[in-house]
Structures are given as C-alpha cells and as structure tokens.
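All protein chains of the complex are present and in place, except for one that has been dropped.
In this document, chain identifiers A, B and C correspond to the written order of the chains, with residue numbering beginning at 1 in each.
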Amino acid sequence: MVGKVFAVVVVLVTLVTAYSVITHVWWMPVDISVHGPKIDHQIEETILVAGLLFIAGQVVLATFVFLYGGAKNKPKQIPGGAKPLVLFAFILVGTEVLALSFIGSKAWGAVYFEAPDPASMKIDVQAGQFAYYFRYPGPDGTFGKLHPELINEGNQNYFGLDTDNDADAKDDIVTAELAIPVNKPILLTLHSKDVGHSFYVRELRVQQDFVPGLNLPIHFTATQTGRFEIVCTQLCGLGHYNMKAYLSVLSQADFDEWLKKQAAMQ
Amino acid sequence: MAETTAHAVAHHAPPQGPIRKYVFSTDHKVIGIQYLTLAILSAFIGMALSWAMRIHLAWPNASIPLLAWLSPNGAPNGVMTPEYYLSLMTMHGTIMAFFVLTTAPFAGFGNFALPIQVGAADMAFPRLNMASFWTTFLGFLLAAATFAIPDGPPISGWTAYAPLSAVGSAAGPGQGWGQTLWVLAVACFCVASLLGALNFIVTTLDLRTKGMTLSRLPLSTWAWFIDAWVSLLAFAVLLPCGLLLALDRLGGTSFFIPGGSVFNDKVLPHSGGSPLLFQHLFWFFGHPEVYIIILPAFGIVAHIFPTFIRKPLVGGWKVITFAEIAVGTLSFIVWGHHMFVSGMSPYMAMVFSVPTLFITIPSVIAVLIWVFSLYGANIRFDTPMLYCLGFLSLFITGGIGGFFLAQPSTDSYLHATSFVVGHFHFTMGLSAVFATFAGFYYWFPKMFGRMMNETLGKIHFWLSFVGVYCVFMTMHMTGFAGAVRRYSAFVDDFMVPLIPIQKFMTVAAVVLGAAQFIFLFNAIWSRFKGPKAPDNPWEATTLEWDTTSPPPFDNFGGRQLTVYHGPMEYDGDKSVMQTSPEPSIAGT
Amino acid sequence: MNQSELAVVGAHGTVMEASPFGIEKKKLGMWIFIISDACTFGSFLFAYGYMRVGAPVWGAPFELSSIVNGIVMTAVLLSSSLTMLTAVRAAQTGAKASANRWLGATMLLGAIFAALHLREWIKLIGEGWRLFSNPTGGATQFGACFFSITGLHLTHVVTGVIALAFIARGYNQGRYDESHVETAGLYWHFVDLVWMFVFPLMYLMNAK
Partner (left out) sequence: MKSQHRVAAVAVPVLLLAVVLLCTVPDVAAAAGQIVGTVKLDGTAPHQKPIDMSKDPSCAQTRSGPASMESVVVDAKGGLANVVVYISQGLSGNEPALSQQVMLEQKGCQYVPHVVAVNPGQHMTVVNDDKTSHNIHPDPKPGGGNNAWNKSQLVGGPPIDVSWASEEVAIPVKCNVHPWMRAFIVVVKGPYGVSNDSGSFKLDGVPPGTYTVTAWHETYGTQTQKVTVAADKPATADFTFKAK
C-alpha cells in the first residue's frame, strides 16, 4: 500500500514539474541580444536531455516501488546484473554529457572566445556599494585616468576623475543609467571600487562579475530598443537587493540626443 | 609492548561518574550521539532562521516577534533590516552546511556505527575523538556568539567572499567582530574535521576484527572511509584559507584585498591582493565539501537498502563503492564551476565544465544501482526505507539541475538565481537530510534500546517529502524567470510579479518545518517511552546488530568476533549475520 | 615486537585483521596527519606563488648574510633529522641511554634552528619589513608570505621540540616505547622536508 502511494506521489510530482517547464509557466524574458539565442537553444537542449533522464529516473523508481512493494516471492536480481547499468551510464550519459559540453562550448565561445568588434562602442562601468555608474569617453574618445583618492560621491565624483588637470577626464560623461544604441556592438569594461558585484541583464543573457582589482571586458549587441534592468547578482552588502540600474536601448538618433543631454549635465 | 596493551586497556575501562560517562566521554557511541544532538539542535536553529527569512521575503513588513527580542538593533519592531536578513542567511548557510550536514551523517553516525561495524571496541584514538567533538562544539559556540554582539552575525554569506569579508566593518554591519568570530568558528570546525577524518581512516584500516577484510566492510563504513579522505584533503585547504582571511582582517596583510579599494570615499591601505585567490582556495574546499556531505548519505542509503529490499545490491559492494571513490576523486577537479562568471579565464571555464559533467556518470551509476536493486525485491516499507526512497527521488531531481549549472553557457543565465538555491537544496541539502533521517530511524533502536513510533515516522516522511518539492522545485522555476538569490526584498520590476509564488514557497516552508517537530517529538518520546527494541529489529546482518541494544561499553562485551561474510547476506526473509559461520545465501 | 604483530593485537588483545600496509595505528595516524598538513603548507605556498606572480614589483630583501644564515639553518635542521634517525635506531635496538642522548641532540638542534630563524625575523623587522609593508617599496606581500609561512613552519619546529621532550620523558619512565619515538621521528622528518620547500622558495628566490 505505502509503496503504491509513494509511486503515485512520485509520478504526480514528475508530471507537475514537467508540465510547468514545458508550458513555460515561469520563463526567461524575451531575448534582445545577438548571442542570446545560442544560450537559449543550449538551455532548451539541456532541458530535453536532462528532462528525459529526470522523467525516466522518477518513473522507473516509481514502477519498481509499485511492483515490488511488500512482495513475498523469492528475491531475484535484474538479468545481466550491474554490467548493463554501468555500460548504460557510461555510453548514454557519457555521450549526452559530451554532446552538451561540445554544443555548450559553441554557445559559450560565441560569448567569450570571439574578440569584440573593433568598431564597438566602449563604455566604462564602475560598481560600488550599492550603485552602478557608467562613463562615456566623450568627444575625444579617450577615458580620463582614475584616481581612487579623488572619489567623492557626495560631490558626484564617482570615478575619481581629476577634471581640473586631466584633459581626457574633462569631457568624460558620467551617467547613472546605461544607454546604448540598438544594433551596435558594445564593449563594457567592468571594474569595482570596493567589493565584488555582478552585471546581470536577463534580456541580454549576460552575467559577469565585477572583481576588485581587475578590469573585465564583456561585449554584446542589443537587437531591440527598450528599457531593461541591470541588477547585481554577487552578494555585496546590505544594499545588495537594491543595487540596480537601467539599461535603455535607444535608436541611434535618440541615443545621440540622450548623450548630449547627459554631457550638458556634467 | 606489554605495557602499552595494559595502558590501552586501562584507559578503556568503563568510565565512572556522569561527567566522564556522558559529557567528556571517550566512548565513540556517546560521542556519536553528542554529534547528532548538536546537529539536531543546529538544524532547528537553522530552520528557524530560514522561517524568518522566508516570512520576510513573502511579507516584507511582517513583524516577527522573537526577532525583536533576538536583535532590537537588527530587527526594530520585529521587521528585519536588509543587513539582518543577510546575517540570518549567512548563519543559516554556515550552521546547516557545517554543523548539520557535515556533522550528522559523517561525524554523528560515523562515530556511532563505524567502530562497531568493523568490530572494534572504540575509535583508534578515543581521546582525539573526544577532542574533535569539543572543538566542533567550540566552533558552534563561536558561531552562535555572533548573534550576541551588537552588529550581529556577518552579512557575507557562508562563502564569505573577499574582499567583502576581508576589509572589516567598512564593508557593512556584521563585518567587524561578527566576521572575525565566524572565521574563528570555521577554523575550529576545520581542525575538528581533520582530527575526525584521521581517526576514521586509521580505525577503518587498523582496527578491523578478524575476517573483516576490506571487501566485507559494510557499505556505510566504505562511504565514511572514502569521505574521511575527502574531508582530510579539503578541510586542510579551508584552514589556510581561513587563516589568510584572518591575517587580512587582523594583521593588515593584503592577500585578498587589491589596491585602490574605496569605502566611504576613503582609500584602504591595501594593495596587490587577489579576490580570485580567495575564491580558488575556498572552492577547492567548497566543492569537495558538497561531496563530503553527500557521500555518507550514499553510504547510509547503500547500507540500509539491502536490509529492506531483502537482497544484495546489484553488483555487490564493488560497483557502488567504486562509484563513490570516483565521485570523491573527481570532486577535487571541478571547483571552477562555481566561478564561471567570476572573471576566471573563459578557457578555464571549459576545462572545469567537462569534469563537472562527467562526475554525473558515477553518480548516475550509483542511482541506477539503487533503482535497479529494487527490481525483484521484497521491499519492506519501514520508515528508514521510506526515507531512502525519498532520498533517491530527491537526489535524481537535484542531479538533473546539475546539467544546467555545469555548463558555462547555461550557467551564465542561471548563476546566482534561485535555480541554484533549489538545486543545492535538493542535491546536498535535503538528500543528505533524508539520508540522515533514514539513518536516525534505522540506528535509533541500537542507540537507545527503544523503537521509534512508525506512524509518526511515516506522517513525518510524507509531509517532508511533499514539502521539499513544493519549496525547492518552485525555486527552480523562479530561477528560470531570473529571480536573483540573496535578495532581502524584491524591489526590481521583474521580481515583483514573482511575490505570489514566493508566498506559496513560504507557506510550504512553514509546513515543512512544522513537520520536523513531529520528528522531534517522536525521537524524545520514543527515547523514554518507546517499546523496548530487540537486538536486531530490522533482521540486518552487520556487526552493530550482533550485540545488545544499546551495546555495552566495549561494544561486544569482550566477545571474540570473526567475520565470515560480506554485509549483504539477504534472501527474502532469510538473512545471515556477517559473524555466523553458516554458508552464504547470497554469494557475497 | 614488530609491526605486523603490533597490527594484529588490538587494544583488547582481540585478534585483528592485519592492517593492509602493516602499519601500526599511531604511525598510520601520523602519516595521515602529514598528508593533511602537507596540503595546508601547499595552500600557503600556492597563495605565495599566486601573490608573487601577480605582483608587478616584488622587492627581494635578502643579502648574502641572510642566505648564509639560511644555509646554516638548513644544515642544522638536516643534521637534526640525522640525529633523530639515530635516536629511532637506538630505541628500536633497545639502547635506551643512547636513544635519549640522540633525542636530546635533536631537540638541541631544533632549538638552535628556531633561534637562528628568530634572529632572521628580528633582522627583517629591524629593516622595516612587516606583514603589511615593504621598505624596498615593492609588493607588500613578501612580508605577509614570509612571516606567515615561516611562522607556520617555526610553530611546527617548536611544537616538535616540545613533543620530543615529552616523548623522551615518557620513554625514560617506560610509559612510551620505541614506536612512540619512531612516530615522533616521522613528524620531525616531515617538518624537515617542508623546510626543503620553504628554504628555496622563501629565501633563495628572494635573494637580492
């Protein structure tokens, strides 16, 4: 009796789970990056492979428990013993695993192994407890030098720019919101001023940590305009849950307009 | 030599007085029970913390009465501040990972059962054994002490990533004395685990009674033996990691703190440190740690299974044991999969991804062995067996999540979402807890000479089993929606719509937690009022069932034991003790 | 009585299954400890390497005098291993008196090593080296690595000397036997072996 109940419960759980995954009850948001579809495809691929194992595993478990619960006949071993099981594990799971790692490496390579487009737009991103700030190089196209000792957030000098003496820094445009032109390759340089943070935009399928002491590049191209959230996914302190910024993907014209406005506000 | 034997016997004479008997006892059985008691206490503390967190997540303005008393500063009027949420989260992780999951299935049951199972009178180094328990306890006290200091416990999570954990209170409340106490607590736990592992290995190798060849070891002993090796190597790396962190905090060194770190517009006097070094050292321990937690669970399940399916496991002791050895070995070369998005070279990500995926093969073999051993079995559904079956279902589910997190490409979307939380609660969290329950219901008669109540046990099982799926499967789902973990409130536009499902999780979690009180009641009540247990209530074959319940001080009352069989001599209702000279009936 | 006999007679005098390596339990325990302790030292040295590779300027402090001092220390520690070996041999042949003499010699050499090492520390501290600062203006990690790693090793040496003292005393009074001496020797040789890594990495590689 207990065995039959157990079997039923396990099958029910399996069905509910499978249903909510297949029908995307909770799912990834629309994909707005060029590399994103590769990652989505990889996730679908994995759901297929892993999902089959999941259902198979639970169902076989349930069946055996259902059939042999409280049986009194003389126990017997499965024909062939352990050899076929081990072979199955090695061959089937092995090939699945290999397939995943090879297809997966394609998706991963598309994001990380390809060098950024030389024409891509460079933006400097700084994370700190608990906000992101973004820096555009301005007309001269070069970023000013950073002087940590000059950082004074109360006076809006988030990056520690020496605007009095550093010509490159004078025209740098510092913003609290990341605006980018649509369909243009973007190259972000991530650096943190204090602890570890992370740059996570679900729609871009991009997640990259900020590591203090390192400048980490991440590049992508957005394919749709709109306003999306950048959130921190690396525990950074009491304001972690509230550390975010907005990414607005604009048409080239709107972007130029926006940048002009930001420049005026410096 | 004569005098050493005499000496050894002398300090093995049964101790007199309650202190030497029950508190500072060198008896492995008492120490095992002490470990289990500590684990149960910690488990309920950790559970209470998770309740507080879940309630706060679902109803951010709810006032949690006890919290206001626990910390008027961290939870004014019982509504927890973000930093106090993180404090509770850190302590939940620390207490559960170290003082429950590492303690109960390994140190707890291992201490109680391993020496008996190999036919020894005690551990190889009984006083060392006592030392390791009390060092663990000291660590527990240090961890608990963080609740008493004004700033409260640290807020940097159980992984304590530097530099958040290294720069002191500049990084936030709890990062001052709280974090320092935390480091000391973890250091104590490392030392204790190293001593314990040493004891387990030597006992298994040197104290086996006549005929107890390695091929006849019970499968639980095998798992504890393998596990001891893994923790011996892993904790030996966490210890220096903690020492270096302490040096950065107290000695002003810069191992983990880079130059130009700015807190509150002030530049710290540090330079040249590397946060990644911390992550490498930590995860070199941290990943084996999850196998340190799950291997004893494997062992307990593999040990209990044959007793309740009344037949040997498919492939005998070899296949399952070699699978465990493979898992233990591979666990040391996969740590980088925790660092896919942490700025490690993307090529390294591939290097770590492949072994991570391949570690599923031995795990799958173990699962197949258990599942297909059910074929043609006479399954007896006593509570221990139910928990083994529950373990199987949970472990399969949890393992599946691994496929997503083992690949850098998919992990780059799911990393740090609640998918991860769901995944590790299934694989190492609740799988291990279910195995622990299995072991507890299984060995309870041997520990206290009384049976636990079956009905309560079964109610406890069903509530726990369904509850676990309600809470943690849902976390996988919200993970797909990108719900970020370690958030004390959901203020992001895309997280707000998920709050209703958060409420469901919270309710499920409260029920799941409440179910554990049934277990607590059952254990305490049965301890004193339960029916007297026979020596071998489950008709099992291993040595712990070959002595009285509870066993005498020297386990076998000075009997000469000789082992003739492996541990899995079952054939339906027939079974042959390892020590009985009758012919084998299952050919092990 | 030899190892295998030791292995088959347990605490209770019950007959035991022979240990797979025929190693008696104290000695096996020491081997296990050595393995884990090796991992601990390994991690420290790994951290040192990581720091050093990452540092643009390192700033090596040691003049010839320090290197010479280091070589002397190495010689002292190596010969202490030799005396330890002799002590164990003597103990195994039951020559109590000479075993004690050699144990004494080992402790003496250990103490000399510690003294020389402390002298080196004092010299460095005098030059302004600290856990967190580097007078030559290089990376601050040298002080951190040097003091923590050699400090850890020094702790091992001092602990070893104290342990040897206890063992020797117990051995005299017949509470301990040659197996204890041998186990202690195992530990002593390990501490010596670790120095064989620490010396080149911390001293030779940091010569001016």
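Heads up, the rule we're going with is that a residue touches a chain if its C-beta (ideal position, glycine included) is under 8 Å from a C-beta of that chain, and two chains touch if they have at least 3 such contacts.
Not measured: the values here are computed from a predicted model.
> If you put the missing chain back into the full complex, which of the shown chains would it touch?
Missing chain, whole complex, touching shown chains: A, B.
> Have a look at A:T175, A:S198 or A:T233 and name the one touching the chain we're not showing.
The single option touching the absent chain is A:T175.
> Of A:G3, A:G104, A:G128 or A:G144, which residue touches the hidden chain?
Checking each option in A:G3, A:G104, A:G128 or A:G144, the one touching the absent chain turns out to be A:G128.
> Tell me, which residues in chain A touch the chain that this view leaves out?
Output for chain A: 128-132, 153-156, 158, 175-177, 237-239, 242-246, 265-266.
> When the complex is taken as a whole, what residues of chain B touch the one chain not shown?
Its contact residues with the unshown chain are 61, 73, 76-77, 79, 81-83, 169, 172-173, 264-266, 489, 491.
Heads up, the rule we're going with is that only the chains that are shown with their structure count from here on.
> Let me have the rounded angstrom distance from the C-alpha centre of chain A over to the C-alpha centre of chain B, please.
30
> Could you state the distance in Å from the CA-based centre of chain B to that of chain C?
One centre to the other, that is 34 Å.
> List the residues on chain B that touch chain A in their complex, please.
Touching chain A: residues 81-83, 86, 155-157, 161, 163-164, 167, 171-173, 257-263, 265, 267, 273-276, 309-312, 314-316, 319, 341-343, 346-347, 349-350, 353-354, 357-358, 360-362, 364-365, 367-369, 371-381, 386, 389, 392-393, 396-397, 400-401, 403-404, 407-410, 412-413, 415-417, 458, 462, 465-466, 469, 473, 477-478, 480-482, 484-494, 498, 501, 570-572 of chain B.
> Touching chain B in the complex: which residues of chain C?
1, 6-7, 9-17, 19-21, 23-25, 28-29, 32-33, 35-40, 42-44, 46-47, 50-51, 54-55, 130-132, 139-141, 143-144, 148, 174-175, 177, 179
> Would you mind writing out the residues of chain B in touch with chain C in their complex?
Checking each residue of chain B against chain C gives 1, 3-5, 7-9, 12, 120-122, 124-125, 194, 197-199, 201-202, 205-214, 232-233, 235-237, 239-241, 243-244, 247, 251-255, 269-274, 277, 280-281, 284, 554, 558, 560-561.
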